[in-house]
Structures are given as structure tokens and as C-alpha cells.
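Missing here is one protein chain; the remaining ones are kept as they sit in the complex.
So, subunit A:
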């Protein structure tokens, strides 16, 4: 019976592919799902979203997180989301566009968050990823570091780590010869 379905599916896909030629307006499965994610998105006041390519291009957007507590309070951190056509079977691709001294974010903006890689599953949504990112700022995980220096300092000298991070957010600073520009939420 299952085989029957797949034969039927294949035929249908071919028919639809033929019918869709010259009809670029039809939304892909990934776009339909993203529309639903966006409709359900209920962001707290410290998180904002923007669509650089216009509001009908939902597969590419930016999220700004302004933590109001914890080590990273007062900062504003931008994330670039690129949603692949295979969404939700493939995870969204997320880069941190703000340079930040963080155990789980490297200097190129790559992020170590389980649900963006090995633990992604298609019942998750854009909200789940945003919650995950917010959690990274409240509770950095030094056991699974991308920036090993930062993870080491976070464990060995937590006070100094917090001072560095706060100085970077407010004024911009050098940490181990790397410049971190100011990224205060108030400017």
C-alpha cells in the first residue's frame, strides 16, 4: 500500500512540476510553513524582526535580541536567518551578525546550538530557534565551546568575563587582541 502511494506521489509531482512552469507565484512547501511560523510568532518586547528583502520574502530575515538580564544585558545582537527550501525538514541557517565574546559563538558568527544542527526536527519552528538563541545569552554553555578562549575565561574568571563583555557592549573593547565594537541596545 505504501508503495502505491509513492508511485501516485511521483506522478503527481511530475504533473505539478509541469503545471508550475511559468507560474513563479506559487509558494513552495517551505514558504507555506514559514508563513504559518510568522503568523504564530509572538515576540517579547526585547526581540525584534526585520525583513531586508520586503515582507513577502519570508525566507530571509534578521532577528535582534536585547537581553535584559544576565552577563549580556544591555547589548543588542543581530542574527541573520536564511531558511532553506527544504524547511521544516532542514533546519534554518542562522549566523550571528554582531561580533560577540561568547563561548558558543565564534568570531565569524557561527553558533553552536543543538537545535540548529543534530537536534533539529521538523516540529520545531522559528520561535523555538529564537528561544534557543535567547537562552544562549542567559546561560552560555562552556562544555561545548566554539570560542575556546571565551569558554575558558567564563569558567576560570567569571567576574572578569562579565566585565569584558559589559565593556565591549557599552564602549567596544579589545579582548585578546580582537576588537569587539560597542553594541549597546540604547544606541
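Methods note: a contact is a pair of C-beta atoms (placed from the backbone, for glycine too) under 8 Å apart; a residue touches a chain by one contact, two chains touch by 3 or more; residues count from 1.
Definition applied: contacts and distances are computed from a predicted model.
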item	value
Which of "Anaphase-promoting complex subunit 11", "Ribonuclease", "Prefoldin" or "Pescadillo homolog" matches, in UniProt, the chain that is not displayed	"Anaphase-promoting complex subunit 11"
Selected from A:36, A:117, A:148 or A:179 as touching the chain missing from the view	A:36
Touching the absent chain when the full complex is considered, from A:122, A:158 or A:181	A:122
Touching residues on subunit A - with respect to the absent chain	2, 5, 9, 12-13, 27-29, 32-33, 36-37, 88-89, 121-123, 125
